[in-house]
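Written out below as C-alpha cells is the structure these notes cover.
All protein chains of the complex are present and in place, except for one that has been dropped.
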Amino acid sequence: MKPFNYIQANSLVEAGAILAASSNGAIHSGGTDLMGCLRDRIWMDEVDVVVSLSGIAQLKYIRKEGDAIKIGAMTTLTEIATSSLVREGCLMLADAARATASPQLRNVGTLAGNICQENRCWYYRYSYRIGGIIECVRKGGKKCLAVGGDHRYHSIFGAVKKCVAVNPSDTAPALVAAGATIITTNREIPAVEFFTGENGKCSTVLEAGEIVREISVPFGGEGTKSAFKKVALRKSIDFAIVTSAASVLVDDGVVARASICLGGVAVTPHPSSEAAALLIGGPLSDERIAKAADAALAGAKPLKGNRYKVKMARAIIADTLAECS
Amino acid sequence: MANNFKVLGKSVHQKTALERVNGSARYYSDFQIPGTLVTRFIRSPFPKAKISRLDTTAAETLPGVELVMSYKNFPQTFRDTMHYVGEQVVAVVAVDEDIAEEALELVDVEYRELPAVLSIEEALAPDAPEVFEGEPNCHDWELHYYLSEKDPESGLWTKKEHANFHGFGDVEVGFAESDVIVEAKGLKYAYTKSPAMNPRGALAHFNSGKLTVYTHSQGMHHEKTVLAGVLGLNVTDVNYVCEYIGSSFGGKIAEPSDINHPTHYLIVACLASLELSKPVRCVYTREEEMLCGWSRGSLSDVKIGFKDDGTLHAISYDNWMEMGSGGDKWTIKNSLLATGTTLYSRNCKHMRGKLRYVHTNRFLSCGWQGYGAPEGHYGVEVAMDMAAEKLGIDPIELRRMNHMRGGDIDAGYDPLLYKSCYISSSGISECLDALEKRSEWKSRWRHPSEKSGRYREGLGIAIFCMGAGRPGPGNNTSAEVKLFPDGTAKLYSALAEMGQGQHTVQCQIVAEVLGIPYKKIGLVWQETDSTPWASIAASSIGTWLQSWPTYEAAHEVRRQLLALAAGVLGVEVEKLDIEDSVIFVKDEPSRTLTIGEAMGTLGIYGGTHELIGYYSHEVPHPRCLRDGKPGQLYIPKEKGAQLVSLVVDTETGMCHDVKVINAQDVGRALNPKIVEGQFLNARHGVENALLGSDCIVDKKSGRLLNGNWIDYKPTSFLDCDIDPIIIEKPGDPTHPFGATACGEGAACPTLAAFSNAIYNAIGVRIKETPFTPDKILAALGKV
Partner (left out) sequence: MSASEKILSLTVNGEPKRLLVKTHWMLSRVLREEIHHTGTKEACGEGACGACTVLMGEKAVLACMTLALEAEGKSVETIEGLMSAKNPHPIQEAWMEEFGAQCGFCSPGMIMSAKALLLRNPDPTLGEVREAMAGNICVCSNYEHIEAAVLSAARKMREDGAQNG
C-alpha cells in the first residue's frame, strides 16, 4: 500500500474541506472496501489523503422520525441487521445488511460505505502484484475486457460507458426498493438516482467533496411486507451473483403498492416498476408473481457467458415476492 | 498388550494444543530477527515472453535497497524466458516493504510476447506453441509397465516390462468378453488449488558460516539436504526450523534443485541471505500463494466392461494431467489407484491405463491431497455410477460386488520397486453398510426419472482408496526415544505435524509401549539439528511409516529398562511389565520398582541418566511381509466410501442442504477425535464441487482472475455438514497396532459423489467440475 496522509475529521464540514483541498482524497467510513482498493492499487490516481469519519460519533444512529427510519452514515451493518426498528419497518434492509460480507466486516462496514463501494469486476480489481494492473475500460483501456472475456458474474442489463461490472452492494437494492433517500452534505438524492455506474471512484452521483450524511428509509406501515434474497456460491464472505429485494403492501387481499429491485445484475441496482405495476390491483398469487418476475427480466440482454443469471434472477425475484405474501 | 490399551484409542489432548490456542505457536512468519530484510517481486505480465530489456540500475541505487535479483546475477532461480503470468522476473531485497515496492517501479523491463497455450485442449491442438522450446507439450508417462505371468502360489505378478500403457491382460479381449460396456469421455477436473492457511514463505539467516532457515515443510530433512547441495553448503551448516506449518495438504513440499518447482520463496530468501549475510524474509501474499501454491487438474476418459451380473471385467483409463509450466509429473501415477490395478483389482482381469502429462503456460501443478488420486476417482466412480444404471444394479451394490478386499493384488503400486503386492486391508464393505444405514439409502434413493418439481433431492455414492506411502529405499524414517529417571520420556521425531495429529499419535505410541502416562511424554520436532531423519510426511504415511520407528525405539528403551529392573529385582525380564510408570513382577504384583529405582539414580557418579532407543525404518518392516517372505509385501491403503446428499433448486441451479457422510476403515483409531478431524477434510471436495473452485484464467491475457480468497472460495461454516463415521476393522498387518492411514483420502471420492448426487437429482450428467449453477441450469436445458 502506498503511503498517504491520514486525518480523522471532527465533522463532515471539516471532512469535506479536507477532501476539497486534496488532489485525490478518499473517505474512510468503515474502510473495509477502501483498504482493498488501496492495497491492490486499483485506482490510477494515487490517494494522497484518507479522511476518516470514525471520530464523528454523531453520525452513528438509527431512529424513527415521523414515517421514516433515519440511519446515520456511520451506522454499521451489524447495527442495522440487528436493529428492531429496521427489522420492523424495513425487513429487507436488515436482511440485506445481515447477508453482507462477514460478521467482522459488518461490525465496521457502514451502510453509507456499502452503497459507495467499488465494483468487484475481476479485471478491474486485478492486483498489480501479479504482472501489473489490467488496463480495462475504466483504466484507460479501449474495451471492457469482461465483454470479450470471462463475464459469468457481470451485467445482464448492458453496459454503462462500455463497462459491464455490476454494482456489488447487497443493501443497495433494498434501499432502492424501499424508496429510501440518500442525504449528503449537499442535497437529498432518491436512492434510485444515487447509482450511476460511471462516475468516479465509486460509481455514484456524489461530487468531489460530497459525503453521505444520512440514509432515510420509509417505515413500512401495517400491511407492508418486505423480503430480501441473495444467491452467492459461498454462504458467507461472498458477493452476490444475484440479489433481490421486494416490498409489497397488501390491503384487503389486493396489492396496493409494490416495489422490486434486483442487485448484482446490472451496473446499478435494477428496479422494475413494470413488474411492480403488474402486481397492483390483484392478489399476490403465484400466477401474478410469475408474470411480474418475467416482466422484471424482460429487458435483459445477457452476454454469452451469463445467460444463467437471467434464469436465476427470475427465480429469486419470484421467491422474494412470495415471501412478501 | 493386545486390546488393553491405556492411551491408544483414546482422544487424549493434542501435544502442543495449548500453544495452538494461546497464540504462542510459532509459524515461520512469526520468527522475528532484528534487521530482517524483506523481498518483493516483479512478476511476468505475459503467459509466455522473453525479456528483451532489463535495467535494474535505478532500483539498485535507491537507498534502502540491498539486492536486486534477476536472471543476470542469479540464473539458478531467475530466467529470461517467462512461462506463465506471474513467473518471477526480478526480486528486490530491501530494508522495508515501502522501499522494496518503490524499487520495483524503478526497474526498467520490456518483454517480447510469445504465443502461449492456456489449457489442456490448447496444448494438445496440432501446431500448438511449445511451452518449453524443443519439447512437446504432451508427454507419455515414462513408467508405464505391463505386468504378466502371475505366480500361481502367491498370486503376484512376476514379470514387468516397459510398455506404452500400464496394466495387464488385454482390454480388447476383455471388452469383447463383456456383456455391458460403459464409457465416460471428456470428464474434466478443474484446475484447483491446494489450500493453505499460512501462505508459503521463508526467513533465511546466514550468520557466521551457518544458515538457519525458518519455513514450513512436510519433510525438512529432505529439503535441508537438497538445499545445502544447491547452495554449496555442508549439510551440517544448514539448520531447518519448522515449528508449525499452517496447513499444507501436500502443497508445502519444496524441491530447491528444480527451477520449475514452486520453491522460489525458499531459494530467493537463502541466496539473498548468503549474498548479504543478513536475515532475509521472503513471504508470499495471498495472491502470490494462489499463483505459486500447487494446482491440479486433468481430463479423463474411462471405459469399463462388465458381465451381466455386474462383475467388473475390464477397464480402460486415459488421463491427461495438466502440469502447467513445470511442477511434478509423478502426481499422475496416483490416478491409477481408482482403476483395476487397485480399487477394483478384485474382479478386473484386463487393465489398460494410459497416463499423459501436459504442459501449459499456466502456473505449476503438483500433487496435493490425494496426489492425482482424486482425478482418477472422479473418472472411474462417475463411470461406475453410469454402469449401475445401465446394469440395473443399485450403485452401492455394484461397488460392494467389485471393490478391493484385504489380500487382493495391488498392481498399480509403485512399479519402480515392486511388480505387485498385497492390499493389506479394505473395510470398504463395512463403510458402504454404514453409509447405507446412516443415509437411509434404501428408503430414500430413487431413480432420477421419478423426480420432478423445482427442488429435487439427490444421493450420490463413491468409494475410494488412496496410497499410503512408498515402501522403499530412500523413504526411510527414524525416531529416537529417551527415558529419564523421573519417569518422563521424550520422543525425537522430525515427522511433520501439519494439523493431522501425528505428533499426538506418536507420543501416544511411546506412552503405550513404555507404560507411562501420555502427559509424561515430551516431544522434540522443531528443527533438523536436534532430530533424526524423518521421511516426507506425504501420502498420509505418518500412521504407517512413522509408527514403526517410534514403536521400535520405545520398545528398545523398554527392553533396556526392564533389563535394569530385572537386575535390581533379581527376576527374569520376561516376568516384568510396566503400568502407570510402575514396574512390577507379573506373578507377584506387589513387587514393584519405580523407573528411577530401576535406573539407579545415584547422582553424577552413578546410575543411568537416560535410556536411549533409536530405530531407523528401512522399510518394509518385517511384519509387512506375508509369512516373512521377501517380495511378498502388504501395502496399506487409506480407504472408504463417501455419500453426498443435496437438493438441487432447478430454477436457480443452486444446491442446498448439502451433506457429506464420510466413512473410512482406519483399522484402529489411535485417537478418534483426530481421525474425525481428518474426515472433515471432505469439505475440500465440497468447495471443489460447488463453490466454484477453478483457476479461472482470462483466455486472452493468461491472467488468473480469481487469485484471491474472495473470488476463490474456501468453505465457510455455513456451506455444508460433514458427518464422519469411523470404522475399525481389526487385523491390518502393516501397523504395530493395526491402524491404517487416514488423511487425504476424504478428498478423493467427493467430486464423483457430487456428480453422482446431482445426476441422481436431475438426471443429467455434468462432465466438468465445478458444478456451479450456470452448468446445472445449462444441463437442465434452461439456459
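We call the chains A and B, going by the order they appear; numbering starts again at 1 in every chain.
As a convention for this text, contacts are C-beta pairs under 8 Å (C-beta built on N, C-alpha and C of every residue); 3 or more make two chains touch, one makes a residue touch a chain.
Note that the structure is a prediction, hence the values are computed from the model and not measured.
Residue in contact with the omitted chain (choice from B:T285, B:S426, B:S493 or B:T650): B:T285.
As for the chain not pictured, it touches subunit A at residues 1-6, 8, 28, 31-32, 35-36, 38-39, 50, 52, 54, 78, 101-105, 107-108, 235-237. Along subunit B, the points of touch with the absent chain fall at residues 11, 13-14, 16-27, 29-30, 32, 98, 195-199, 244-249, 285-286, 498-501, 673-674, 676-677, 680-684, 708-710, 714-718, 721-722, 724.
The rule is simple: only the chains that are shown with their structure count from here on.
The touching residues of subunit B, when paired with subunit A in their complex, are 41, 43-46, 85-86, 98, 101, 285, 287-288, 291, 649, 651-654, 690-692, 696, 698-701, 703-708, 710-711, 713, 715-719, 772-774, 777-778, 782-783. Within the complex formed with subunit B, the residues of subunit A that make contact are 2-3, 120, 122-123, 126-127, 129-132, 134, 145, 148-150, 152, 231, 233-239, 241, 305-308, 311-312, 314-316.
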